[in-house]
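Note that one protein chain is taken out, while the other chains of the complex remain in position.
Chain nomenclature is as follows: A and B, assigned in order of appearance, with residue numbering initiated at 1 for each chain independently.
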Amino acid sequence: MRITTMAETMRFILIDKIISLESGKAIKAIKSVSLAEEYLADHFPTFPVLPGVLLLEGLIESASWLVREAENFAHSMLLLEEARNVKYKSFVAPGAQVEYTVEAKTVEDNISSFTGFGESDGERIVEARFGLRHFNLSDEDSTMAATDAKIIENMKKRWELLR
Amino acid sequence: MAMNRDEIFQEVQEVLIDALGVDNNEVTTEATLMGDLGAESIDFLDIVFRLEKAFGIKIPREELFPAESLMNNPELVNNGKLTETGLAELREKLPHTDLAAFENDPDINKLGDLFTVGAIVNYVDIKLNAA
Partner (left out) sequence: MSNPADSFNIGRTSAEMRWIWIDKFVEFHSGESAVAVKNVTLAEEHLHDHFPGFPVMPETLMIEAMAQTSGILVGEAKNFQEKVILAKVKKCVFFDYVKPGDTLKLAAKIESIAPEAASISGKITCGEKLIAEIDLMFSHIDRNLAGKEFPEENFVFTDTFKSLLQGLSSDDGSSDALESGQD
């Protein structure tokens, strides 16, 4: 069994810090892009830029934190349900920072919808409309309650690091 | 395919709602694609592809949205405005658009205003009836 610490497994977190939060309404977060991010070597060789899907991931994570905070960490699983009109307008290179701005259109018990954009150095990089779904594994399988609790506990710790 | 203007408008409206993520009350005949509906380069291509599928026609992109090549041609633009030659080219390329207002002040930055929902409906109407 592989024993991991929080620091060891920070490989799929696409925001670095939450810079503002209006509970249940809007959130802003930043992500710094560094050559230390391994995938940049492949994307692209000679022209490293943050992959478009990871820009979308930054928007999704920002929205997820808005929901988790607003619902007081009621659910363990927050997943992208749909996204539309996700447009990529420019590139973000190592050394630059992206600022994500996400506004909630609706936040209900199990679903939420958002519009969001990312900007870097005053230039718009990405914009999207998207919706999340939120649930607990125990909704379908009561034996998963302990797993839900574990995920939620981890998310609360991560929240303390990010906010 | 015989379609009247209303039917064409409905279909064009749906295409623009899907491609641009706007609401149907924003897609009026006078609405400009760039200014009012927020369309950009990649959206123009998305719109052309969708119109081709929706109406079963082939749309050379230059035919529907010729602005870019005109704007970048130094022979047709002088001091940010289209020259007479430029205007003549534009009239030839956009038979489906009313250019009167633009001709009064042929500022290339205003070329975008020519691309209205109505202009698209006109274009499709002409294409379908020419077939």
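Here, a contact is a pair of C-beta atoms (placed from the backbone, for glycine too) under 8 Å apart; a residue touches a chain by one contact, two chains touch by 3 or more.
On a predicted model such as this, the values are computed, not experimentally measured, just so you know.
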Chains shown that the absent chain touches, full complex: A, B
Touch residues of subunit A, complete complex, unshown partner: 4, 9-13, 38-39, 41-47, 51-54, 56-57, 60, 76-77, 79-88, 90-91, 128, 137, 144, 147, 150-151, 154-155
Residues belonging to subunit B that touch the chain removed from view: 18-19, 41-43, 45-46, 48-49, 52-53, 61
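The criterion applied here is as follows: only the chains that are shown with their structure count from here on.
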Rounded Å distance, subunit A centre to subunit B centre (Cα mean): 37
Subunit B to subunit A touching residues, read off their complex: 19-21, 40, 42-43
Residues of subunit A defined as touching subunit B within the complex: 84-85, 87, 89, 129
